[in-house]
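Note that one protein chain is taken out, while the other chains of the complex remain in position.
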Amino acid sequence: MKSRLPAPYGRLINRQKPIQFTFENRTICGFSGDTIASALMANQQYLLSRSFKYHRPRGVLTMAGQDANTLVQLPSSPNVLADKQVIEDGMQVTGQNYSGSLMRDWGALLGVFSRFLPVGFYYKAFFKPRGMWEKWAPLIRKKAGLGVIDQALKPAYHDKQYKFFDVVVIGGGPAGMQAALSAAVGTTEVLLVDENSSLGGALNYSRFDSDGLYASDLLQKLLNDIAANPNITVMTDAVCNGWFADNWLPIIKGNRLFKVRAIHTILCTGALEQPALFHNNDLPGVMMSSAAQRLLHLYGVKPGSKAVILTGNNEGYGTALDLQDAGVTIQAIIDLRKNPDYDDIAKSAVKKGMRIETGKAVYAAKRKGSMHITSVEVRKLISQGICSDHGEIIACDLLCMSVGYTPAYQLACQAGAQLSYDDASAMFTITNCPDNLHLAGSVNSLWALKDVLCEATNVAHKVTNKLGVTDLVLESPISSSIPSPNHPWPIFAHPEGKEFVDYDEDLTIADIINATGDGYEHIQLVKRYSTCGMGPSQGRHSALAAARIVAAATNRTVADTGVTTARPPFSAEQLGQSAGRSFYPVRRTNMHYRHLEAGAQMLQAGAWYRPAFYADKNLSTQDCINNEVANVRSNVGLVDVSTLGGLELRGPDAGEFLNRFYTFGFIKQPVGRARYALLTNEAGVVIDDGVACRFNENHFYVTATTGGADGVYQSMLKWNAQWQLNVDIANVTSAYCGVNIAGPNARKVLEKICSDVDLSAHAFPYMGVRCGLVATIPARLLRVGFVGELGYEIHVPQQYGEALWDALLDAGEEYLLKPFGIEAQRILRLEKGHIIVGQDTDAMSNPNEVQMSWAVSRQKPFFVGSRTISELEKQPAIRTLVGFMIDDKSAPIPQESHLVLSKNQMVGRVTSCCYSPTLDKAIGLAYVPPDTASEGDTIIIKSTNGALVAAIVTKVPFYDPDAKRQEL
Amino acid sequence: MTNEDINVIAPTLATRRSPLYRRHLQYQARFTQVGDNVVVDSYCNETSINDEIDVAESMGLCDLSTLDRIGFKGINAPKWLDSEKFHVPVLANTAEKQVSQSLLIKLSAHEILVLSDLLFHSKDVKRLYQNAVENHQNYDQQVYTLPRNDSHCWLAVTGTNASKMFSKLCAVDLRSHKFAQGAVAQTSLAKTNAIIIRHDLNKTPCFYILSDISGLEFLWDCLLDAMSEFNGAPVGLSALQTLVSSK
Partner (left out) sequence: MKLLSCPLNGLRNISEFTYGGEYHPTPDHRTTSSRDWAEHVFFHDNTAGIVIEWWCHTPSSFWFLAERNTLTDEVVRTFTPDELYTKPTIQHEPKPETTP
């Protein structure tokens, strides 16, 4: 480790714990706490990756996990941030996005042609002729690939957790630590979040006084105070990746996504140092000033041996002092300012006799025969962005840029704050935060440590006052006591280009100007056209420069130009974070395992599991289903109907309510009888159906469809919130299990285990309802006939379902009772011509269209859909749902949504169709024009593979048209 | 199967069966009979019941779905319960232990839930059901029973880690100082609707969950998964009864 510095340099590393890993198959030694990048830098491996488009060599830029230069590949995950990922023993790291090797990437030849690869080149060049892009895209995408996905990887367990705090402070630098301390009074619960492994922010690496001692003293004091305060919860290595309404904060730590609700949020997210734009500003060895300081202080790594500092503020002088203290030779400080206003730190650098060039700029960086910076060309600044014609070459292997910051505005803007640009400070500023969001520190454009601490205290007091915990007198907001660190125009165009605005996307000054030249003047359009800010670093280092360049190119102010929307997530997150441990509730009936034991193939209907059919390994699926149908028609079958909705309506106005809600009349419905209940909405559209059973003058038990039950219940409650009728409505869907025992032998089976109800046809007729005991279980019996045979629906309290099922199968054994599934039930009901709401109806179906006008009462004054239905009846019908039969047995059986054609035009569609084992032919339901809806009309259906099939419109029911069998 | 197993009570002995009984059997549950119903007594031999109590004190889950409970709705329901010698709290979403030991929960101005106590001191639920059938079967007095015995499962989540575990499933803050004894939340738990009631077993934190019974197996699995981080496990009624009776 040639570049390693002794302690106290390297706060985060443990020199007692060496760690070995490989990079590009070369063994690298580092220490516990090192990131991949810091360990590589310590071993003078400066080249980390190749750029996205031109495959240019790239190295460390921020050392803060904020840029795409450091993306590397681990065996199990691509796009790992090398300056964030801590090393582990045996870790295998490779570069990504190169052809050949990282050192000799022939993809870099693309850079030679870069002038022929303008923004939009790929789309412009490969879009025509049609279909070309599909051919080119895989090749181009591979070239611009970002790592390799391990497809054999088993996803790790990710989960989520809710947390609740009065105050959440995001960012654990000096502002965040102070704000958390000042807010954590009384009962206030405070969460302090930082994405780094330890608190402190810039106090860990930046220089706040000429001796470089103050920061660590302050840090220790703040850490001690926080540790001693029980109200403060600290989360490090945790990133708050967005701001959502009412302070809903997604915070990711490890494999867990914390959904944190705060009453107040204080953003202390700090500021992101910005690059200067000059020729080859992307070479390895060119980095942010703060990156060099992080390497020194956090990891004990000397980032170079001969440094040039390009600065537009006094902070660059602090970096120079830091580097010199660490043994780096300062070749020169290039100060963009003509007449700098020095602070104590800068004065101390001056005093040390460093070479200082004011009013000059780095015009270009060079890398003679190397992958690394070897020198810079320094020129005199003539006017904004314009340099003199000649300059001086200064040798160096490190160039630190210190030209200003952008506040980490992302979360604030997501919360609705405005981003404006202050020309005087040449800086983005954040204004108009919502009442429950506050800013402190450099995100709020404060730079002097005393200003930052003072404002953090102020803001915390404001918050505790708002929470009612304190009643403190608030200081007026602080304005910065020192000049802005931002230089207004650290942008120096070069005839050969390569002054990168966006490192992720290899975009130069000309690319941005060309985008405006192509007519894309709005910053949002510039982004989409040029892809500026669309890379992994999401414009953190390009937004400011892009806004300045676009503003200048379009003669607007930077404030008017603005930045693009900073949507969540703030930093890249794994899909597992959002996908991990989602909840998909499933519902089972009490007989669920009896179905499985009987070989049922289950299907999901909404959240419910239902048996599709009971498999017999000796028979085909269709034969199993057909046998189930036949057994019901000729003998007796049993189906689980527990998933049907059940609604209890009780009270003096129960009949009145149903009369208003459903289409039929219910006021005069006799006790002990069931009535079909068809539901329409205000648009007259059929939305559900069921039966209403009257057990008592004031008591109806209404069934609803499996999928519709919850919606019907909610709709009933909403209507009664308006009608205010004296009726109680209860959803008892889950409280009852139900079965339908159907077939000619149904009564014989039931009689064996139900003695207290007279089941004779005379005493308990079709559409009758009774209460009684079935196998000692209290039951509601409904004589209804969805499948068109003698049958009883038996509804019992849920936890008796399995016992009921067992008792019926037992009693039915001598009659060869067999369970049947949903598939058989669908065939049985279709043979009877019964519609299924949602399958045979759509969002336009009114009762007349589906031939249900018999279920609509014309006598009663009102029901929900009545006015619309009477309006529709004034107009000619558009379509009719009819039954059809297909006589040609060789024709492919149409399926749902196959089209009905007339003269090659679509005129209708099939809603249900199947082979009827009872009739030995295909039957179905279809919407057809009214003029072909008469019995005997022929319709043409475009069936599977385009076969045109003739079908005859048939009166329903297809089976037992006089409905004798269900009334046995 | 050993000879001892012959005396073991099968969960299918009763006609009323918790949808979870197969899962209980997988966990080697021993069942006990309570009236006509069967409930898990413990998941262990009697010699290690203390271990199960330890689990219940730190992170336990108990299926009480076959125990008696009943609901009432209607404008006159609170008044009627008052006449039946119950004390109905003023505020909605509060639970109150009755002198008879049963637990009365006011869910809204006109909706009440009554849970039997774990030691079966009170016969309140059965009595209420009988009286309601006798007095209100015509549904003209605006007092309506709700079949809470079957519409909703009844689970108990117990132990010092309970609220931490809930924070992985529920967006309501259920920490002790925010959700005190007697607090009730009608909310979403693992995306299913649930009524959560804080009802400690003496010093052991305990939350009752009433949720749609058709989703019980789903919810049970979600809870066990969330509990695994705290070494949580199913516990039987016996452990809970011990905690209730301990001083």
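Letters A and B name the chains as they come in the text, with residue numbers starting at 1 for each one.
Following the convention adopted for this analysis, contacts are C-beta pairs under 8 Å (C-beta built on N, C-alpha and C of every residue); 3 or more make two chains touch, one makes a residue touch a chain.
Just so it is clear, the structure is predicted and the values come from calculations on it, not from any experiment.
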>> Checking the contacts here: which visible chains does the omitted one touch?
In response: A, B
>> From the list A:Tyr593, A:Tyr676 or A:Trp723, pick the residue that touches the absent chain.
In response: A:Trp723
> Thinking of the whole complex, not just what is shown, which of B:Cys62, B:Ala185 or B:Ala233 touches the missing chain?
Replying inline: B:Ala185
>> For a quick check of understanding: of B:Ala92, B:Leu224 or B:Val244, which residue touches the chain that isn't displayed?
In response: B:Ala92
> Just one of B:Ile9, B:Ala171, B:Leu224 or B:Val244 touches the chain that is missing; which is it?
Replying inline: B:Ala171
>> Please output the residues of chain B touching the missing chain, sorted low to high.
In response: 92-93, 107-108, 171-172, 185-188, 193-195
> Hey, which chain A residues sit against the chain that's not shown?
Replying inline: 244-246, 248, 259, 652-653, 655-656, 667-673, 682-683, 694, 697, 713-714, 717-718, 721-726, 731, 768, 861-862, 866-868, 871
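The rule is short, and it goes like this: only the chains that are shown with their structure count from here on.
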> Quick one: in the complex, what on chain B touches chain A?
Replying inline: 15-19, 22, 65-66, 73-74, 137-140, 142, 144, 146-147, 149-152, 167-171, 173, 175, 178, 190-192, 212-215, 217-219, 222, 225-226
> Touching chain B in the complex: which residues of chain A?
Replying inline: 159-164, 259, 261, 581, 583-590, 592-593, 607-608, 642, 648, 650-652, 654, 696-699, 726, 728, 730-736, 775-777, 797-800, 802-803
